[in-house]
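A single structure is presented below for examination.
A selection of the complex's chains, in situ.
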Amino acid sequence: MRVGVITFPGTLDDVDAARAVRYAGGEAVSLWHADHDLKGVDAVIVPGGFSYGDYLRCGAIARFAPVMQEVVEAANKGMPVLGICNGFQILCEAHLLPGALVRNSKLHFVCRDQWLRVENNETAWTTRYDRGAEILVPLKSGEGGYQADQRTLDELEGEGRVVYRYVGEDPNGSRNGIAGITSANGRVVGLMPHPEHAIDALTGPTDDGLGMFLSLVDSVVKA
Amino acid sequence: MARVVVDVMPKPEILDPQGQAVANALPRLGFDGITTVRQGKHFELEVADDVDDATLAKIAETFLANPVIEDWVVRRVEA
Amino acid sequence: MTVNTGNTVDTVENAEKTPDQEQPYKELGLKDDEYARIKEILGRRPTDAELAVYSVMWSEHCSYKSSKVHLKYFSDTTTDEMRAKMLAGIGENAGVVDIGDGWAVTFKAESHNHPSYVEPYQGAATGVGGIVRDILAMGARPLAVMDPLRFGPADAPDTRRVLPGIVAGVGGYGNCLGLPNIGGEVVFDATYAGNPLVNALCVGAMRVEDLHLAHASGTGNKIILFGARTGLDGIGGVSVLASETFDDTAGKRKKLPSVQVGDPFTEKVLIECCLELFAERIVVGIQDLGGAGLACATSELASAGDGGMRVHLERVPLRATGMTPAEILSSESQERMCAVVRPEDLDAFMAVCAKWDVIATEIGEVTEGDRLVITWHDEVVLDVPPRTVAHEGPVYHRPIERPADQDALQADAPDRLARPSGDELLELVKTMAASPNLASKRWVTQQYDRYVRGGTVLAQPSDSGMIRIDESTRRGVALSTDCNGRYTRLDPYAGAQLALAEAYRNVATSGATPVAVTNCLNFGSPEDPAVMWQFEQAVKGLADGCAELGIPVTGGNVSFYNQTGATAILPTPVVGVLGVIDDVRRRIPTGIGAEAGETLLLLGE
């Protein structure tokens, strides 16, 4: 079970994503933004950070990196892809997921432990959770407000493609409280909060996030 | 060399927290009569003379703006 | 006053021919005797470039001219036993301690007070950027930051301008670098109203054998400038040297900005690039560019080495057109580093920089002899003994006098206050709980990423921050910064010791063993004898306290001239204590009541 973790200039959470993969029993393989090569991995994580400084728009420059062309192609063939925070923004910019992420409604960067409700436990990344379960993971972002036009929102809700919703006080002004969504085939998932920072109660608020990486290992082993 | 300006604005139906924050702050600072504020980005580019309008349009649409949430205007200005 | 005419550059040759030319040394902050000494050192008048370099390097900020005689007390009171674990101390970019298992930890605090008042966001951001480069220059991976802050009253109008910008700047830069913020302070007091304090601390770690020191040795080795381009940032002072008739293409140059804008993305890439260079073992010496830019980096590298140095200044990649040698040397453009590299490693060095898209330029070489020579298109614009720039600046014994009001202040003890009755006591508790200094700091701390890179074991609301250094052994360090300026005003000697004791306790109660101390000494004007008395007392108190506890001061920073008009800030010697814990799983979180039935014990008197 080999999981690629991409590093762009300005990526920060690649070490955390790789650690989470290892904790779940997988092998983390680093992928470099400038390479046209996924090194034969079974799945890809686009980690958090500030790729290219988040200048212009979060994810707008990273989307054009050579490695992203490969990711888009692989995703279209069904490879599981997870975008966390900046990775979610990049997946939206690359049109692997619909919508966009905008500046938090209160305009400040927010770092806090955030409760999420699992709305869809059938994606490649969420089968270890019960539907409706609530998990506590860090949220840390300045541009985490999920926005999409009404038709897209209706489609996401109608098809059950909202994966996570914020519980409690709204942290960033996301439409419908959306924290994470999935592609039509349930293979590509993007979310703003950070499951990779919640894999061990020593360094995170909980180990609730580990379920995402265990789910992936399950799904690839099954396939 | 030509100078090109691209203005990128959040679409009217998209929430614009920054513009709203400015609009809310103005009365507190004693400035009345400003009913709406929207905040976007302003780019100034120096471009070679052989860069045509179609290319500029493409740069704006595929890169400078995100059409999902933003509108944009490209114009050439006197240098 | 004009030195240049037209576009000619003031060369050494020209300086020799025009010994009597008037120079604006006063505008550059040099005193008559200091200017005379420069002439004596050089045996002629300095060139524009030399004048610029001496004036920035002999400034209070770079030369420690008022504090040097006092800071010596730290070394005097450090015993060999205290020094045992110290791999680098005062005088290096940052102190380094051996924490066991082959790990070395480096940490340091620095102030960016004035720039943060002028432009809060950028001032605070570049403050973080600067201290992080200091840590990087030791060969370490920067691991976490902290930010002791001081503001005027919470409800003062200027605080509303300054505080949000500073907090956003600390967060904006640190978050983008991927450095968890593991602690800090937010304190309000009227004396900081026109003079907020932004102190930033960074901690980093490396394997002991990877320690890098800033020196340029080995004749023929290359000097590489890498990172951002050099622009007109922060050279406001030196602009008096620019010719009035200077003609930019856009006409006369405007007043130059003294504000620097940070680019955390460039710094993040620079960090990763440097760490890869260190890993390949192709760096002989390295120095960050901070205040005083290239002037500082070249003179410090050269004076710490065993040869001379030659720099071809026209090779420096610029961001602005028409910059003069003096401006290039004193530019404070951020996100730059200077390395010394063996000629045979040059290609490998350039390849790593190319991988990270970092601009790298060979600007000079280590030479025989002992002069720092800087040329501009083959004309010599600077030719000096580097030690005279970097280390042999002026030293002042400033007058010291115990303030006249000190006795009255101390006599005004709390036993003269009325004791609150039962009801008043409740009100008092409520008032205190609601006061900005005691209220929750969440508004600040939630703008800082404390999770990034997954090593943070303790951060807010804990009394000290703790990070895991080694994932396999779980060895880690704890850090706390503290200072109560009001206590220090009442008694600077005891106040500094209380700051030390508090930071020490915070580290100890987290489960770590305190091993080293850094400081950031924020005071008013050194020209005020009362301030100098506070300073001297605080240094003595801190040093004696450290000797008592058996842990060394490994570095620090002095920030003088923190005052509004004639009113100095409260003396604020911020003390940072570093502790070691061999297994971070044994950390002790702050707070009580995690489980019912816990027993509360009070230790001490």
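Letters A, B and C name the chains as they come in the text, with residue numbers starting at 1 for each one.
Criterion: a residue touches a chain if its C-beta (ideal position, glycine included) is under 8 Å from a C-beta of that chain, and two chains touch if they have at least 3 such contacts.
Since the model is a prediction, treat every value here as computed from it, not as a measurement.
Per distinct chain type, what's the copy count in the full structure file?
Number of copies per chain kind in the whole complex: A x1, B x2, C x1.
Rule of thumb we're sticking to: only the chains that are shown with their structure count from here on.
Please report how many Å separate the Cα centroid of chain B from that of chain C, as a whole number.
Here chain B and chain C have centroids separated by 39 Å.
Where the centres are mean C-alpha positions, what is the separation of chain A from chain C, in Å?
Centre-to-centre distance between chain A and chain C: 37 Å.
From the mean C-alpha coordinate of chain A to that of chain B, what's the distance rounded to whole Å?
29
Check each residue of chain C and list the ones that touch at least two other chains.
none
At least two other chains touched by the same residue of chain B: list those residues.
none
Flag every residue of chain A that touches chain B in the complex, lowest number first.
56-57, 60, 64, 92-93, 98-100, 102-107, 145, 147-149, 173
Quick one: in the complex, what on chain A touches chain C?
Answer in residue numbers: 9-10, 12-13, 15-16, 19, 49-50, 52-55, 108-112, 138, 140, 142, 194, 196-197, 202-204.
For chain B, which residues are in contact with chain A within the complex?
10, 13-15, 17-18, 21, 63-64, 66, 68-69
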